[in-house]
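With one protein chain removed, the remaining protein chains of the complex are shown where they sit.
Entry: chain A
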Amino acid sequence: MSTLLKVENVTIQFGGLVALNDVSFSIEKGSVLAVIGPNGAGKSTLFNVVTGVYKPTSGRVTFDGTEITGRPSYEVVERGIARTFQSSRLFSDLSVLDNVIIGMHTRTRTGVLTALFRPGVARREMDECVRKAESLLKLGSGDLFEQRYRPAGTLAQADRRRLEIARALASQPKLLLLDEPSVGMDETETDALVSDIIRLRKENPDLSVILIEHDMRVVDAFPQHVMCIDYGSRIAEGDYATVRADPRVQEAYLGKAAVHA
């Protein structure tokens, strides 16, 4: 198997604050990496560096054989990295369906001239988008398809997370970055989320997923490759059992005193 994403010695500073300190890791095609760590450890910052929201102070990000360090977000998405946000960022005044269609932006071509002078071409492309979006909405758990004409802002929390994932998948990514997908879900919904991800991988064996998670229930479901970050540094990496047993990880989560007690 080949390496899909490679992050090498990435450091990012905001003024005096070192948000990420010399972080390196890589992910293979078709695998899942779970990133854990306490709040404020730099997990979301890592996503922002990979997707081009932040430009790292130093270090390199290589995706699918091309260096993408500091490339603009729209180019990164075009290359095949899609993400969801920790605090779900849906287009709340647009319908569920429109949210997913917007996710296909990089896979559609209609420009101003086509839209104005070749409306037939533009409409066919849009019809195709609608069809694909509807099938994406039918795919996941929950009943997003039935709610497709609701404004996204009125969805329940679990549905918002599901819609974020559907929107991210709409761009046909090679790498999917999920930022705490289980936030606001109860146990049943979390289990449904886990089986959604498992099914997704079965259907697209080449799809790689990086998960930021606090819910160990989810991490436990993808135990092969886990990385722990604390204070911007990678402190442990390996399978779930190894990382969980690592004293530094326990320290990061429970505090020094608790571990040595």
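In this text, contacts are C-beta pairs under 8 Å (C-beta built on N, C-alpha and C of every residue); 3 or more make two chains touch, one makes a residue touch a chain; residues count from 1.
Simple rule for what comes next: contacts and distances are computed from a predicted model.
J.: According to UniProt, what is the chain that's been left out of this complex called? Choose from "Acetyl-CoA acetyltransferase", "Imidazolonepropionase", "Cytochrome P450" or "Branched-chain amino acid ABC transporter permease".
T.: "Branched-chain amino acid ABC transporter permease"
J.: Who touches the missing chain here, A:59, A:151, A:184 or A:238?
T.: A:151
J.: With respect to the chain omitted from the figure, which of A:58, A:73 or A:224 is a touching residue?
T.: Spelled out, the listed residue whose C-beta touches the missing chain is A:73.
J.: Please output the residues of chain A touching the missing chain, sorted low to high.
T.: 51, 53, 72-74, 77-78, 82-83, 85, 89-95, 97-98, 101-106, 108, 110-112, 114-116, 119, 122-123, 125-127, 129-130, 146-147, 149, 151, 167, 171
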